[in-house]
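Shown next, in structure tokens, is the structure this report addresses.
With one protein chain withheld, the remaining protein chains of the complex are depicted in position.
Naming follows writing order (A and B), and every chain is counted from residue 1.
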Amino acid sequence: MNRRLRQREAVNLTLLRLAALLLLAVLAFMLYWVVSRGVGVISRSFIFDAPRERMTAGGIWPAIVGTTYVSLGTLLISMPVGIATAIYLNEYAQEGTWNRIIRLAIRNLAGVPSIVYGLFGLGVFAALLRLGTSLAAASLTLSLMTLPWIVTAAEEALRSVPQSFREGSFALGATRWQTIRHQVLPYALPGMATGSILGLARAAGETAPILLTGAAYFLPRLPSSPLDQFMALPYHLYILATQHSSLTQVRPLAYGTALVLLALVMLLNALVIIVRSRARAKKTW
Amino acid sequence: MARLRLRTGSRTQRRELVEKAMQACFMLNGTVAILALAGILIFLLKESLPALVELGPGATILGTRWNPTSMNPGYGMLPLIVSTIMVTVGALIIAVPWGIATAAYISEVATVRLKEMLKPAVEMLAIFPSVIFGFIGLVVVAPAVARVFGMTNGQVALTGSITLAIMALPTIVSVAEDAITGISRDYREAAYALGATRWQAVRMVVLPAARSGITAAVMLAFGRAVGETMAVLMTTGDATGMPLTEVLGFITGPDFLASVRTLTANIAQEGLNVPWGSLHWQALFLCGLILFILTFAVNLTADLVMHRPAGGRRRVS
Partner (left out) sequence: MTTATTVAVPATGQSGPPRAGGSEAGPEPIIRVQNLSLWYGPVQALKNVSMEIRPRRVTAIIGPSGCGKSTFLKTLNRMISFVPSVRTEGRVLVDNEDILAPHIDLVALRSYVGMVFQKPNPFPKSIFENVAFGPRLRGIHDRARLAEIVERSLRQAALWDEVKDRLNHPALYLSGGQQQRLCIARALAVDPQIILMDEPASALDPAATAKLEDLLQQLENDYTVIIVTHNMQQAARVSAETAFFLDGELIEFDATDRIFTQPRDPRTEAYVTGRFG
């Protein structure tokens, strides 16, 4: 191989390497930026206090609570439906038209823009079903959005259960539901749970669906019923960053909010990774 | 002996009943997804068609003035549509080469240890909430763009494209990397046996063979970028005019240094205060419908491309 070719080769490979390095650099920068500017704002009062003086001081506790409520509400609705759908797809209707149609629907639901979900939620849950802009409307909206993620995760968990368990169960005279209940679900449930937590983490970070369906900028009280509006971390960050009347003054609070949100999402993901690797180590089949 | 026949004994009957009930229950849950998708489409149509009928496509989809709350309301969405396409395409121009190069690096060049570092890094980038991307776009990218181009405010289409590009990167890298790694080892070995260098093998054999998967990756990223709200809402400014300018002095082209508003940002901005059921409301739903159709079409195409491999995409068994 002559010298010119070797030089070209090195240059091209270096370009590839640079692309990857640039990605790492961007990630590192983003982490550094949020952490370094946010960490100074974090304090016990920042986490646990309510905002004061028109948001220029105080904390973000209501937003943390609101995010928790709406995420749990979402999980409560989408987890059973998603798991049941996955069971149907994987255990009852493995082939055939029903299966294909449901899968098509799931795939397309996953591609719908988040703001369109918000619009739909506003029109159907808030307006049509008269729930108003509320935790209920927002949770229902987010549930639709998380449904495809939960179904995918649950199906993966079901597929990981060896077919031989089912065969052994059927040969002993178990019905399909008995087999699912005793020889499939117990082993798929951990994977389904961790997959749902990942879905929860994604839902917690979403702004667009809740923006139109229930998130509020400032509420004097914590929500006491599903029909109340709520504050939420991502929405709070958005307002502090772009809509507040004294933007520069609240900038530090925005960084603090961003850090709390990021930490929440990262922590949930890390939890799932740890739980999954422990479970994999213990797995006996 | 009738021992093996289905008895009408209560235990057998109860068991059969439970069995049928459970199957029905699961199937019903399965239909939720179908109902949801159909429901979204139907509701979007129901709420937006009156506006389309009343105003006509000329004043809405092809109209150029969006000002629904003025004395002389305008519901023209063309600037919004153009802005959406512009910011998205701009993002892909940045993200596609970057993403494919990264995917090629991870798959073909990186050592195992580097791979173990890079793949989690890509996934970590993917789990950042979009509002944080928007925030960083606002406080880091926008000032940088303003400084470089001598503007006072950096909230312009270019900023949006850059932010969106970083957001789209993980999608492109993951899907493309899957496609590239899935190329049968035979192709590479044949290339090397013929004396190809690493780069030559990648560029001339592996990447072309992964063509369909890479195309799918780009389309998926396009779909996600078109549908993104927060990142563009916070970075592209707010103007609702047509973002066009004169390029090279005589051609009209996209003005990336203009403030723009995408379809998604539009819905987010105005959806909060719009009177329920008004013409303005219906126009916003029309924006939603356009978005839905756009992303649906893109995802459908990506699906087709992914499942119809061109050049023998075969996994090594």
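One rule holds for everything that comes next: a residue touches a chain if its C-beta (ideal position, glycine included) is under 8 Å from a C-beta of that chain, and two chains touch if they have at least 3 such contacts.
On a predicted model such as this, the values are computed, not experimentally measured, just so you know.
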Touch with the omitted chain, as defined above, among A:Val65, A:Ala174, A:Leu189 or A:Val275: A:Ala174
Positions on chain B contacted by the hidden chain, ascending: 1-7, 11-12, 15
Sites on chain A contacted by the missing partner chain, in the whole complex: 95-96, 162, 164-165, 167-175, 178, 182-183, 187, 284-285
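Here, only the chains that are shown with their structure count from here on.
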Inter-chain centre distance, chain A versus chain B - centres from mean C-alpha coordinates, in Å: 17
For the chain B and chain A complex, residues of the former touching the latter: 15, 18-19, 22-23, 25-27, 29-34, 36-40, 43-44, 47, 97-98, 101-102, 104-106, 109-110, 114, 117-118, 121-122, 124-125, 127-132, 134-136, 138-140, 166, 169, 173, 197-200, 202-203, 223, 226-230, 233-234, 264, 267-268, 271-272, 276-277, 284-285, 288, 291-292, 295-296, 298-300, 303
Residues of chain A touching chain B in the complex: 1, 5, 8-9, 12-13, 15-20, 22-24, 26-27, 30, 33-34, 80-81, 84-85, 87-89, 91-93, 98, 101-102, 105-109, 111-120, 122-124, 127, 144, 147-148, 151, 175-177, 201-202, 204-208, 211-212, 234-235, 237-238, 241-242, 251, 254, 258, 261-262, 265-266, 269
